[in-house]
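What follows is a short report on a single structure.
Removed: one protein chain of the complex. Kept in place: all other protein chains.
Then we have chain A:
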Amino acid sequence: MPTEQLAYPPRMTEFTAPFWDGLREGRLSTTQCTSCAEISFPPKPLCPGCWSSDVTWIDLRGTGTLRSYTEVSAAPSMFAHEVPYTLCLVDLDEGVRCLSRVRNAWDELVPDARVEVVFREAEPAYLFEFVLFADPSTSTSEEQELP
């Protein structure tokens, strides 16, 4: 099967490369301030909290809570072939919120459900998405990764 091409690819820069490279390696990563410990998402070359430029890359666990979601049926022309798809807001366990997609069917979703990251193989970049925790005691992101 040919590799999926993203409808709207992100721009990758020298600074953000570790994030996008991480997704290819099955890691969701971001930056943390070494002065005040605030975690940013998305990664930033300076801390939005204290404006220090002293930041370091960290791996996120990729687990969190499904805060909200919506199924998009009317999409911009470039995403029209992907509808319907479900956008979500996930509050990661490290205390940051991200916007992504959740793969489960609408009827399976409920706010505050536990979710974990999976990786979407595409070019020119992989994306991170979420699925409901199948079994909280055993699941890891590797086991959840779809083909």
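One rule holds in what follows: a residue touches a chain if its C-beta (ideal position, glycine included) is under 8 Å from a C-beta of that chain, and two chains touch if they have at least 3 such contacts; residues count from 1.
In the analysis below, contacts and distances are computed from a predicted model.
Participant: Of the candidate names "Thiolase family protein", "Amino acid ABC transporter ATP-binding protein", "NADH-quinone oxidoreductase subunit N" or "Carbon-monoxide dehydrogenase medium subunit", which one corresponds to the UniProt protein name of the undepicted chain?
Facilitator: Of "Thiolase family protein", "Amino acid ABC transporter ATP-binding protein", "NADH-quinone oxidoreductase subunit N" or "Carbon-monoxide dehydrogenase medium subunit", the absent chain's UniProt record names it "Thiolase family protein".
Participant: Would you mind spotting which of A:Glu25, A:Glu82 or A:Glu123 touches the chain that isn't drawn?
Facilitator: Going through A:Glu25, A:Glu82 or A:Glu123 one by one, A:Glu82 is the residue touching the chain not shown.
Participant: So which bits of chain A touch the chain we can't see?
Facilitator: 6-11, 16, 40-42, 48, 67-80, 82, 84-85, 87, 89, 91, 95-101, 106, 110-112, 125, 127
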